[in-house]
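Structure first, commentary second.
A protein chain is absent from this complex, but the other protein chains hold their places.
Per-chain numbering from 1; labels A, B and C assigned in written order.
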Amino acid sequence: MENVIVRYVASKPELKNPILIEGLPGIGNVGKLAVEHLIETMHAKKFAEIYSKDFPPQVFINTDGTIKLVNNEFYYWKAKKKNQRDLILLTGDYQGLSSQGQYELVENILNVVDELGSKEMFTLGGYGLGHEIKHPKVLFATTDKHLVKKIQKYGAIFKKNEPGGGIIGASGLLLGLGKLRGFSGVCFMGETPGYLVDPKSAKAVLKILTKITNIDVDLSQLEKKAKEIESIAQQLQEIESISREKSDELRYIG
Amino acid sequence: MENVIVRYVASKPELKNPILIEGLPGIGNVGKLAVEHLIETMHAKKFAEIYSKDFPPQVFINTDGTIKLVNNEFYYWKAKKKNQRDLILLTGDYQGLSSQGQYELVENILNVVDELGSKEMFTLGGYGLGHEIKHPKVLFATTDKHLVKKIQKYGAIFKKNEPGGGIIGASGLLLGLGKLRGFSGVCFMGETPGYLVDPKSAKAVLKILTKITNIDVDLSQLEKKAKEIESIAQQLQEIESISREKSDELRYIG
Amino acid sequence: MENVIVRYVASKPELKNPILIEGLPGIGNVGKLAVEHLIETMHAKKFAEIYSKDFPPQVFINTDGTIKLVNNEFYYWKAKKKNQRDLILLTGDYQGLSSQGQYELVENILNVVDELGSKEMFTLGGYGLGHEIKHPKVLFATTDKHLVKKIQKYGAIFKKNEPGGGIIGASGLLLGLGKLRGFSGVCFMGETPGYLVDPKSAKAVLKILTKITNIDVDLSQLEKKAKEIESIAQQLQEIESISREKSDELRYIG
Partner (left out) sequence: MENVIVRYVASKPELKNPILIEGLPGIGNVGKLAVEHLIETMHAKKFAEIYSKDFPPQVFINTDGTIKLVNNEFYYWKAKKKNQRDLILLTGDYQGLSSQGQYELVENILNVVDELGSKEMFTLGGYGLGHEIKHPKVLFATTDKHLVKKIQKYGAIFKKNEPGGGIIGASGLLLGLGKLRGFSGVCFMGETPGYLVDPKSAKAVLKILTKITNIDVDLSQLEKKAKEIESIAQQLQEIESISREKSDELRYIG
């Protein structure tokens, strides 16, 4: 077994000028939530799986009692209208555990996309703020200067020196390694506290992405999930403030 | 030296439709205890050893003063009755230390089993509860949906979303990587506190496994060991509760 | 992709008897600051980039919104006067993350330098003292005994058993692996507290290096940066001493 294996589970799809949309686990799981939402609501079809020795040695248990080796999965969706484009969608259970594992995973993803005739991508992720945010903005970075103005028109924001540490993980590396191979692309980062999975941030990212790609996607499910998470977050805060009060009381006593 | 080496210490056994039973070290050492018990009581014969650069650089010292490089070991047992099947038994000192080491080890195990004409397996492990349990149940997961009902009849349990984190390590990976290569199998997980080695859980797993495989195995040795461990556990709890009392006293004084 | 890739972004420069000057990130970032200063003030030209799977999976975001995959970069500068030599300058974002990554990176650097017809180098780094220092001295070590006296004349210092732990990282490894391949060279280590980036130490290193190489470089920018850092350091100390006082007060009360 190679370090990374790409396994086609359906015949290689014939796509016309497709574009990759990537969303793997990361801060707030923003990218993964967004791409999973696209796959479900657009009924995209799975055509390939990626396995890597740098994923954990782990199987998940499906609801029917069968197991599933952790992986990344490729889906495709064919354009329905003239102003749309065929899509390759990528999501998965993990990113590579090590630096080397990340580079090898991303190389293999680029290989698949390349073979399907595409040199373009949107990569989706979160930008961790470490504090609550009412209306998450969407930051972006790109492989090509001429894309900056175009993307700004759709409402994504470019702040100088943000994120200060650049982009770490597959969303950045796809652009970085891709650029060396002639790919062009944009990484969208939804602002997120980063504590919990963040469907609100995923929705903000998809709002912009669907405008750019002329896709009609119902985002109400993400809104519903966002409200659930908000309620959980509130409960956590209450528990925390109670335990803080208690420990303050104890300090008085002590 | 390759990363993993399989070394036959006897001629390759001629087996008829054999099935693998794996039990490597893990939570409560449930799988290892179970397979070691089978090997001893059934007088299974060793035929191969696996060495890996992802095992620790360590030798054990035998009781006669000689050393033994840490490894995994394959044994076989030939069916005595019509309703039995030939068995390949696998146990060992360690699992691979790294993620990559785990994948490579499991690939090599599958290769050996494949060469011996088998595509079936039972993998044995523990399911750590983090608390004491009187009557450990045995959970399972499987490669194939049609096996679920069959296995439930033997008393193994399938709880939705348990274990929540799936199965980590060789027991899961054998099913996961095996499934990609056309293997079918079942992983049995004995409930265990997970603090100490757990012969009681190993016995629970073997009770079901021996029913499925029509093997007659005396489990009284495991029962005896279980009582020894229980007495050790009790002593540890007493020591702990004493030291807790003492530290409570100290707090009063302080 | 190989573990390390050297990518020429300009045609291989024709250099006459060049010498490598290396300064990668490290303690006080002394080496990196020094080489970056040379590149800027001497208008050296980039001709190659090194990418490694042992760099973090990270892109930086340029001020124009485009991304840049983390790397090391080679520059060259051609001698203007008779007593000068052509220079190969190396700096970058990271050293290799792992031991293996370091060895592979350094091997590839030596390959490039070798191909450009050079077997000589100056490597620059910091020597962490763990305390403030008014006038940082510059220690050195070398591949060849006959260089010791020569270098001492330029004001660099050789103290027996310092640094006690030798030199860790690319600056040392370039000399070490280089020596096995017939390279000769000197590592200059500027004394530095090691808490913050240290332009004062970088300046001390460059003062000696420019004398040896007969280069005229304006060091005033480094002086300016050094004053900025000094003022930051002072502010940090004030904050610290205040918080220390406060915690002392609290201790009295408690």
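Just so we're on the same page, a residue touches a chain if its C-beta (ideal position, glycine included) is under 8 Å from a C-beta of that chain, and two chains touch if they have at least 3 such contacts.
Keep in mind that what you see is a predicted model, and the values were worked out from it rather than measured.
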Displayed chains contacting the withheld chain: B, C
Omitted-chain contact residue, chosen from C:5, C:148 or C:233: C:148
Hidden partner chain, touching residue among C:31, C:57, C:128 or C:169: C:169
From C:29, C:52, C:102 or C:201, residue that would touch the chain that is not displayed: C:102
Residues of chain B in contact with the chain not shown: 1, 3, 7, 51, 53-61, 63-70, 97
Contact footprint on chain C, counting only the chain that is left out: 96, 99-100, 102-104, 106-107, 140-145, 148, 158, 160-163, 165-170, 172-173, 175-177, 179-180, 187
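One rule holds for everything that comes next: only the chains that are shown with their structure count from here on.
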Identity of the most central chain, Cα criterion: A
Angle, in degrees to the nearest 5, of the Cα rotation that carries chain A onto chain B: 90
Chain centre separation in whole Å, for chain B relative to chain A (CA means): 37
Distance from the mean Cα position of chain C to that of chain B, given in whole angstrom: 52
Multi-chain contact residues (two or more partners), chain A: none
